[in-house]
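Remarks on the structure that follows.
All protein chains of the complex are present and in place, except for one that has been dropped.
As written, the chain order gives the labels A and B, with residue 1 at the start of each chain.
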Amino acid sequence: MSLTLPRLLLAAAALGAPFALPAAAAPNIRIGLHAPLTGFAAADGKSALQGAELAVAQVNAAGGVNGRKLELVVEDDQARADQAVPLANKFLGSGLKVVISGSYSAPTRAAATVFQKARIPYISAYALHPDITRAGNYVFRTSFTGEVQGKAAAKFIGTILAKKKVTLITLNNDFGQSLAAGFRSVAGQFGLQIVNEYSYAIGDRQFGSIVASVKRDDPAVLYISGYFFTGGPLVTQLRGGGVTAPIVGTEGFDTYEFIAIAKDAAEGVMITTSLDRDSTSPPARRFIDEYESRYRTPANMVAASTHTAVTVAAEALRRAGTDDPAKVRSAIAAMRDFDVSTGRIAFNELGEIRKAAQIQIIRGAAFHHYATIDDPVLLAPPTR
Amino acid sequence: MYYVELLLVGLVWGCTYALIALGVTLVYGLLRILHVAHATVFTLGAYVGVLTANHFGSLAAAFVAAALVAGALGPAIYRLVYQPILDRPPYVALIASIGVVVAMEDGFRLVFGPYGESFSRGTALTATYAVGGMIVSLVQVCIVVTALVLLAAFSLFATRTRAGVAWRATVSDPAMAASFGVGVRGVRYLCFLIASALAGIAGVLVGLLNGLIEPGMGSVISYKCLAIIVLGGLGNVAGTLVASLMLGVVESYGTVFLDNVLDRDAIAFLFVIVVLLVRPQGLLGQRR
Partner (left out) sequence: MDYYLSVATFAALNVILAVGLNLISGFCGQVSLGHAAFYGLGAYAAALCAIAGLPFGLSLLAGGLAAGACGAVVAFAAVRVREDFLAIVTMGVGFLFLGAVRKQSWLGAEMGIANIPSPLDRWGYAALATGAALGLVLLSLHVRRSWMGRAFDAVAQDEDAARSIGIDVAGYKITAFLLGTAAAGLAGGIYAHLTQLIVPDAFNFIESISILAMVAIGGLGSTLGVVAGAVLLTLMPELFRVVNEYKLLAYGGLLLFVMRVSPGGLAGLVRRLTGRELP
């Protein structure tokens, strides 16, 4: 055809159009998050939310995922299963392709069934009921199960602290009971003798009877499970009551609030966790430093776990190159050497992670590195 | 020694309960209302106390502030919540009271944050004394002494002062008391004032004992106090004290020896139910 003026103009317009029109913004990738923002677990919910928001901000500041920005869609489940199930359905209804649980075990487990059925990848940040990942191959967990943590503590006490007589003080919920179960299962392996085990309820703040009993037992070391709001008072009362034995706690204490409550009594307390404040790994430092500057309070384990979960989701989306749930699921499952704030992520066939456990100690009112328990056999998560 | 220590722990717990339960009993005796919202003035007193102590560095100021603020909130709750519904069936007041507790707990969380507060190093009573092989903390002593002193003071007030006699008259028969010139309204306000001020002080003491002050600290205790006042015989002050002490001791031994069977709250309520089955009117109640 002849090159007439109209056609020339049309061609010029066609060539020039992409430069003349503004580029249409690609829609955000929306990630769902449910956490207990109100109710008895609101403290952990707030930490989880902050950890997640930081992760999203960091990913977006680095350019987003596949050219799109991440957006967090948050719901409050009050740590209840009967709230989590409708919320899970709501997430599905609004077309979310990946969901993170920043909540406790019961709501996470209930929601996991919903997401598995709908074939949407679901990552549990810190809930540790073993059945969560058994819901199916779309469910992952980026933190230790309770049993694994308990085993790490047993090895730590037996081999590094080299103590034999242990008294357990266990929080009466799934968290505490699974930790104690894991501890007990390998205690003999490390020559530990469990002198006695006491338990308390999540609402208890006065432990006089337990303190008196511990003094009578006179163990060489104490292994305590709980959250900062139970552990803080408990440790204070133990020390105040004259108990001088070393105390090994769990990741529930891994927050500055614990130190704020227990003050001097917190000195020397050791905990099993995944967050190493003295870590030199770039992802860990980025998390710890930016969390503190953004929220004006030191980072804690719940925030770190949720930060990890969101980061893993974002990375999986990037690796998959698409937000097709099946491909994202495969990308998550295939992760072998992805470094995050809480260590190196490698999932097994059940969707559980394999990694080393950190032991931190409180010195000078701050958490510091004390030891690392790296024993793949011992710390192997369940595979079925 | 161990068993003695458990006994003492139980008595301290019992005194804590007594300080709080007394207020609930007083309100019940006067109005037949289960004042669950007592938890709110307790928690508010604790927050006011800890913030005052940390800011001014004085524990005495903390107690005064807590008593004042809590003592003001109590009558306010009476005026705004209970007074308009006094003629309704009892469950109305109970539900309204529960509404107050639920709302205020969330309110505390929103205002003070979910992480809670602690006494800063300078103001916490951390002194401990070695007594015959046991370690007793100053806080524990304070609680026992405060409970005994305040209860004795109240007892004197009730029997030896005009206001106290007027009070007891109003409890027995408001109409008759009114016809004798007793200001029934005034007695009611006084009742809430005293009950709430006590709760505020108790809040500071419990905050010191626990080492932590949090939005929900009042809830569990307030529901347990309902059990205590029933156990003691509704409206009976001496019964409340006895029931509080007994419950504290039962919990202390129970949490250690029944650990594998029941948790702490269950032990407490089991005790209450068993007693009520044997003595339906409560420990010191009158058989109707």
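Going forward, a contact is a pair of C-beta atoms (placed from the backbone, for glycine too) under 8 Å apart; a residue touches a chain by one contact, two chains touch by 3 or more.
Predicted, not measured: the structure shown is a model, and the values here were computed from it.
Here the chain not displayed is in touch, across the complete complex, with A, B.
From the options B:G99, B:G133 or B:G186, the residue with contact to the unseen chain in the full assembly is B:G99.
In the complete complex, the residue from B:A61, B:V184 or B:L262 that touches the missing chain is B:L262.
The chain not displayed touches subunit B at residues 32, 34, 81, 84-85, 88-96, 98-107, 110, 223, 226-227, 230, 234, 260-270, 272-273, 276-277, 280, 282. Interface with the hidden chain, as seen from subunit A, comprises residues 37-39, 76, 78, 80-83, 85-86, 89-90, 92-93, 105-106, 109-110, 113, 129, 131, 134, 172-174, 176-178.
What we mean here is this: only the chains that are shown with their structure count from here on.
The distance from the centre of subunit A to the centre of subunit B, with each centre set as the mean of the Cα atoms, comes to 39 Å.
On the side of subunit A, the complex with subunit B involves touching residues 38, 40, 42-43, 45-46, 172, 198-201, 203-206, 208-213, 215-216, 229, 232-233, 236-237, 240-242, 257, 260-264. Interface residues of subunit B, counted against subunit A in their complex, comprise 2, 5-6, 9-10, 12-13, 16, 106, 109, 114-116, 118, 121, 124, 126, 128, 134-135, 137, 140, 209-212, 214, 216-217, 220, 251-253, 255-256, 259, 263-265.
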